[in-house]
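Let me give you the structure first, and then I'll get to my questions.
Yeah, one chain of the complex is gone here, protein chain that is, but the others are all in their spots.
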Amino acid sequence: MSTLVVQDEASEERHRFIEKLTPYLFISPWILGFLFFTLGPLIFSFIMSFYDWPVVGERTFVGLQNYEVMLTEDPLFWDSLWITVKFGLFFVPFNVILGLLLAVLLNQKVFGTGVFRTIFYLPSVISGVALVTIWAWIYSHEYGILNFLLGLAGIEGPNWLGDPNWSLLAIVIASLWGLGGTMLILLTGLQSIPKELYEAAKMSGVPAWARLIYITIPMLSPMLLFTVITSIISAFQQLTIALLLTGGGPLESTYFFAMYIYDNAFKYFEMGFAAANSWVMFLIILVLSMLVLKSSSAWVYYEGEMKNSEAADD
Amino acid sequence: MTRALTYGALLFLSAMFIIPFYWTFITAVKSIGELYQFPPVFWPDEVMWDNFVTAWFKQPFDVYLKNSVIVVILSTIGQLFSCSLVAFGFARFKFRGRDAIFVLLLSTMMIPWDVKMIPLYMEFNMLGWINTLKPLIVPAYFADAFFVFLLRQYIMTVPIEIDEAARMDGANSWQIYWRIHLPLMMPALVLVGTFHFMNAWNDYLGPLIYLNDQSKYTLTLGLSMFKGLHETDITSIAAITVVLCIPPLILFFFAQRYIMDGSIGSSVKG
Partner (left out) sequence: MKKRLKQLAMVTAVTSMALGGASAAFAEEVLRFATWNSSENLAILQEISKRFEAANPGVKVQVESYGDGYDKKLIAAFGAGNPPDVMYMWNYPKYYKSLMPLDELMARDAESMDLEDIPAGLINTTRIEGKAYGIPAGFTTHVVFYNKDMFEAAGVAEPKTGWTWSDLREKAAQFRDEGSKTYGFAVEAKPDPYDYEQFFWSNGTRFIAEDGSSVDGYMNSPEAVEVLTMFAEMAKNEEATVLGIGDSTSGSALFKGSKLAMFQSAMWSKGGIDKAGINYGVAMLPAFGDKPVHSSIGASAMSVAKATKNPELAWEFVKFYASPEAVKLRENDLPIRTSVAEEMNLTADPIYKPFFEMLALSDRESNAFLKHKNWSKIQTNLERAIEATMIEKGNAKKHLDSAVARSKRHLK
């Protein structure tokens, strides 16, 4: 009850205390969840990374050995990291840009756009296992529908998933089918841009492309920041599609870092090693995200920002 | 002219997005004979509608449906409440440690599940939650980082003057959250709800790890049961996949309409 009339010092003290406490109360669900469900496993996995930790049997402390083997002995560590980076370089920009284009295109309240939106979201609705089965049918070299269609056009399609030169691209395309989610996020963001801005710009004869660059993108930048960061994260955590579609092959051309972790944990049962892998991946994503976040002050525009530095009442 | 071009491009793109779904559908209704034919059959001679019924009754899918619905509804409610509170906290207050905590929150999105799995299992086991739906529901009441981040970004596009005006009129923080921001972020909340619905509906790993008894299984787990170690029941997978797509698609169709029409943002601003 912040409207209470302040009568004496004690109650003012109390009032200020509550004021100070309020933000923490708002974020308390997450804090509690973090303490209950995340912190423990996090510490546990950190400790685990210094152990030789088979799923069953004896667990022995090995110090930094897991990190050492990973960085110096195991060629797959660097290979898989490089493949993941290559994937991210394609996936992140395409996911954000195509998502943005679709969102802008479908932001018109014209007949039929609702149906189109639903269509583009369709692949996001299908669960991973089924989606991969579908892609396997599409990409199949001899019996696939894609090469069948290309064949009708007189083109001999490549062995999409069997040729190391094409496989990564095939995975990128399959992953981009999920951009309906990005589209929807940006579409939602577009709704909070005041229509008046566009009307004014239109009246003064600003062309459509300029409206996109000078109004839409800046006003949408908080949401764009979100999609960039979450795209980076999902690029690094890319697993299901490659695991089920190519199993990392052919010849490890789609062996992503997340699959490296997965194999160490579930194929080789080396939980300690997998934990060490995970911590390295965690740090890489964290650094990348922080870089993006730091850069965001230059390109993200917040209508309602509460900068901690310009603290008003404390 | 441009309109025609736009529609053309949209139609082409949608064809590419629809084909996978269409393929699943016709696979579901094909007879075994046509399933393996090449060149592929684009419309089966005989549409086997029975395949849906057969697949559904191969496993107790009615039980799975009940479990899935319980998980999805209860966890979505939790996610909407907790995330909107937390996002509001991060977007509209200044407090000691805010930026550091926010980075911590973001970083929780980046932890690979592989290594969290065993410790989390241990924890749920100690709580006696294994083989119950609780591990799939309760954590949703403690705000998922992805959605908090999303909502925070959305709230931050709302001009701060709105809050200030309300405070002048004597509203406290809770009232500003409840009366002003909750309605304002409705489109984003619908978005979060849709996303979470989809995640919970399609979640495979969580149910696989935490549920033991078939009477506790969810739909996705049942679907995966058609894929054994050596042989796969393709027709049943396709049929159940089609069925499982329908509720999220209907939800999505209405959600996107709401997001588009229910945009109050523009009327408050300007």
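We call the chains A and B, going by the order they appear; numbering starts again at 1 in every chain.
The rule we apply is simple: contacts are C-beta pairs under 8 Å (C-beta built on N, C-alpha and C of every residue); 3 or more make two chains touch, one makes a residue touch a chain.
These numbers come from a predicted model, not from an experiment.
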Per the touch definition above, residue among B:Asp45, B:Asp62, B:Asp169 or B:Glu231 touching the missing chain: B:Glu231
Of A:Leu25, A:Leu101, A:Ala136 or A:Leu150, the residue in touch with the unshown chain: A:Ala136
Interface with the unshown chain - residue positions in chain A: 54-58, 73, 136, 139-144, 159-163, 167, 245, 247, 249-252, 265-269, 271
Chain not shown, touching residues in chain B: 32-33, 35-38, 58, 117-119, 121-122, 125, 130, 204-205, 208-209, 212-214, 224-234, 236
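Criterion: only the chains that are shown with their structure count from here on.
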Where chain A and chain B are represented by their mean Cα positions, the distance between them in whole Å: 15
Of chain A, residues touching chain B in the complex: 1-3, 20, 22-27, 29-34, 36-38, 40-42, 44-45, 48, 102, 105, 107, 109, 114, 116-131, 133-135, 137-138, 143, 145, 148, 177, 180-181, 184-185, 187-189, 191-197, 219, 222-223, 225-226, 229-230, 233, 236-237, 258, 261-262, 265-266, 271, 274-275, 278, 281-282, 285-286, 289-290, 293, 302-308, 311-312, 314
Interfacial residue positions of chain B with respect to chain A in the complex: 6, 10, 13-14, 17-21, 23-24, 27, 38-40, 81-82, 85-86, 88-95, 98-99, 101, 103-112, 114-116, 118-120, 123, 139, 141-143, 145-146, 148-150, 153-160, 162-163, 170, 172-173, 177, 187-188, 191, 194-195, 198, 202, 204, 220, 223-224, 227, 234, 237-238, 241, 244-245, 248-249, 252-253, 256-257, 259-260, 263, 265-266, 269-270
